[in-house]
Structure formats: C-alpha cells, structure tokens
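Heads up, one of the protein chains got dropped from this complex, but the rest are sitting where they should.
Right after this comes chain A.
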Amino acid sequence: MTTAPETTDPLAQKGKPRPIKAGVDDLVEVRMTVNGTPAVLSLPARVTLADALRDHLGLTGTHVGCEHGVCGMCTVLVDGQAARACLLFAVQLDGADIVTVEGLGRPDDLHPLQEAFGRNHALQCGFCTPGFLMSSYDLLSTKPEVTEDELPEELSGVICRCTGYRNILTAVRETHEAHPDGIPAPGNCAHRALVGRATGQGGGSTDGREAGEDTAAEGTRRIDIVLPDGDPTIAVDIETEIGVPVDAVWRVFDDVHLLARCLPGAELTEDLGEDHYGGRARVSVGPIKLSFKGVAHVVAHDRAGQRLRVLAQGQDTGGAQTQADIVLRTEATATGTAMRAEAKVYLTGRIAQFGRALAGDVSRRMFEQFADALREAATSGQAPSGPVKAPSALKLLFAPLIDRIRTALRRGRRTAR
C-alpha cells in the first residue's frame, strides 16, 4: 500500500512529489491541480497522465494518438510548460499543476488561439487540435519573441494527419500578431467538479473528498452541496405564463412531494431532514439513458419574496455527475402567474460531451413540461396522474430540432418577403 504521509490539504505539498513506495499491484495516491481544480486520484503506477485525465477525470479533450511521444496529440501544460501526457506517468506528477485544452477557454469565451484556429479553418478533423493549441500556447507564452520563420520548426512537435499545417501556422501567427507581448492566460481554470468514467475514481472537490463518496451505494446521506466556482455547463433562464393564481402555485411549492412529482423523470425517495431530500431522476435523450441518484436541498422557501431556491446534486452509475442551482420566482399577473426559472447546471463526465446548445434546448423543454405539470397540480390541487414521465427519447430529441427548423423557416420566409 502507499505510505504517503496523510495531509488534509491537497495543496499542502504542492510542487513537491511526496516519497512513496508502491508494489506492482498497489494503487498510488496522486494529488494534482487540474484546470484549477484540486484532484485526488488513486492509480496504478503505470497509468499515464493522458489516461488519468481521460478515464479518471473525464477530461477527454486531451487526445491520445501514438502513446509513445511522437504525434503530440496529448500535449498539455505541466507546471506551465507543454509536455506529452503520454510520456508521463500520472504518479510522477504529485503536486503538479496541469492545464488541459478544457482549461484554455470557455465555450462562450474562447481563448484567442481557439478563435484563430476556428477562423482560419485550422481544425480540420480536430484530432490534433488540442495538441496544437497547447503547444502553441506554450510557445507564445514562453517565447513571445518567436519569429514567423521559426514557427514551423517550433510547432513540429505535433503532427496533423490532415496536413492542415498552413492554416495552423496562420492561426498561430495571427494570434501572435494580435498579442505581441504575450497571449492571455488560460481562461477556464476554476474549481469545478471532475468525475471520470472509471468506477470509483474522481477528482476531489475542494476539501479533497472524492466525488464518488457523495452518493454511497447504500442509502443517501445528507451532504452540503458545494457548487463549482466556474461557469455552468448550461445556464437556463426561462419565463412562462401559468394560468393559475400565485397562491395556487405556492400551494404546490409548499408541498415538496407534490412539487417533485411535477418534475419530469424525478422521484423523491427520502426525507433527510432540514430541507434535504434524497431522490432519483431519469433522463433519456436518444440512446443515452441516465439515471441520477442524488440529493436536493431547499435553501430558500420565501413565499413573501416569491422565491424558491433549490440546490441539487446527482451522480449516475456511469460516472456522469450533475449539479444544479435552481431559482424559481413568481409574480402575479392579470391572467395568473408569471413564473421565471433560472438554473445553472454543471455537468461532468460523458454527459458533458453533448452539444451544449442541444443540452440547453433539452433543459428548456423539461422546464416547459414542469410548468405544464405545475399548472395541472395547482389547478387540481393534487399531483398529475402518476409521476410526470421521464422526458421521452424521441420527443425530447426532436422537439428542439423541430423548433429550430420552424424558427429557421420563419426567418427564411421573412427574408423571402
């Protein structure tokens, strides 16, 4: 077993690998910071950093090509310098600071390098892109005096099989010209939840606790839900009109069990006390079926202020994790109630691989279903007949698409006129 000295703070030993002795079959504990988030892993010594990032932390942006240091697909920043993630054993990186392509820019605020790659068609099939981005970030940040003539040689550590080199060089050159005194730092490094695909593995949250232990197999424990600091994966802000008076809506809000039955696919299984509830939620989109088990905490139930705030956290067996901060506000109108929902949803693991726009559409659709159910519950004073069905595969998948097509057609017609 590992003989690492115990420490409560994962960053206490930052920068210095701790002495360790591990047998062939032992797991070695590794503590590192990945994209600003402290992570604690327990791994066999032969697992490379590339595999640790992909399989144990769910960060599949780092691509794996040749696995012996030739192709450069797996390039990441280790303590601020580009390195091949396939040529490093993760156990060697105890205390290291890692930045992957996920940490470089945010979906809504890409790093200038990412912008330039997109603008110049420097992505092509996209497989080498993470490697080129991280390698060129390292180049422009450590050698801002690099000349255009030196670029091909400096970027020769990554291979593009589409032979898109001209466009890649143009993208790097443009970024360099736009930022002659050094390029902006990676823009997406903050504390967030990291959960991998391998069972029992995960990045720790800020207190070093492994994410996997939040939802133990037997029963549910009441936990404090700590949301990540970074930007949410999906931000939903929707308003809808419900044709029933505010009082009737709040009668549903007052009854948590009734409220839960209005949520598509959700089910309350346990009352954990102090406004904490254990429950399950099923979501299926196309072939993807996720069954989350988790905890919800009603943090604010303010009838006078017309505001209900719920924090939720769930994990599915495949390692996908979701956390959400949901605020519902009501306001009386002439015809009934205007309800506004703001939700910040954080997704990790394979679920986060979805196109974010589509995930946003799905969330909006789910909220509409919730509003319909709420209307029914508020009108009848009882739960909708049976729990609201889990959002069905086809309907959910196609409804947003049909919506989009309709919008596009409408726009098209308008232009035609």
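Assume a contact is a pair of C-beta atoms (placed from the backbone, for glycine too) under 8 Å apart; a residue touches a chain by one contact, two chains touch by 3 or more; residues count from 1.
Just so we're on the same page, contacts and distances are computed from a predicted model.
For the chain that is left out, the UniProt protein name among "Cysteine desulfurase", "Phosphate transport system permease protein", "FAD binding domain-containing protein" or "Lactate utilization protein C" is "FAD binding domain-containing protein". Of the listed residues A:S156, A:T269 or A:T335, the one in contact with the hidden chain in the full complex is A:S156. Remark: the omitted chain is touched by one listed residue; of A:N35, A:T62, A:N120 or A:S135 this is A:S135. Panel shows chain A; residues 16-26, 28, 44-46, 48, 51, 67-69, 72, 75, 78, 81-84, 86-89, 91-92, 94, 135, 138-139, 153-154, 156-157 of it touch the chain omitted from the view.
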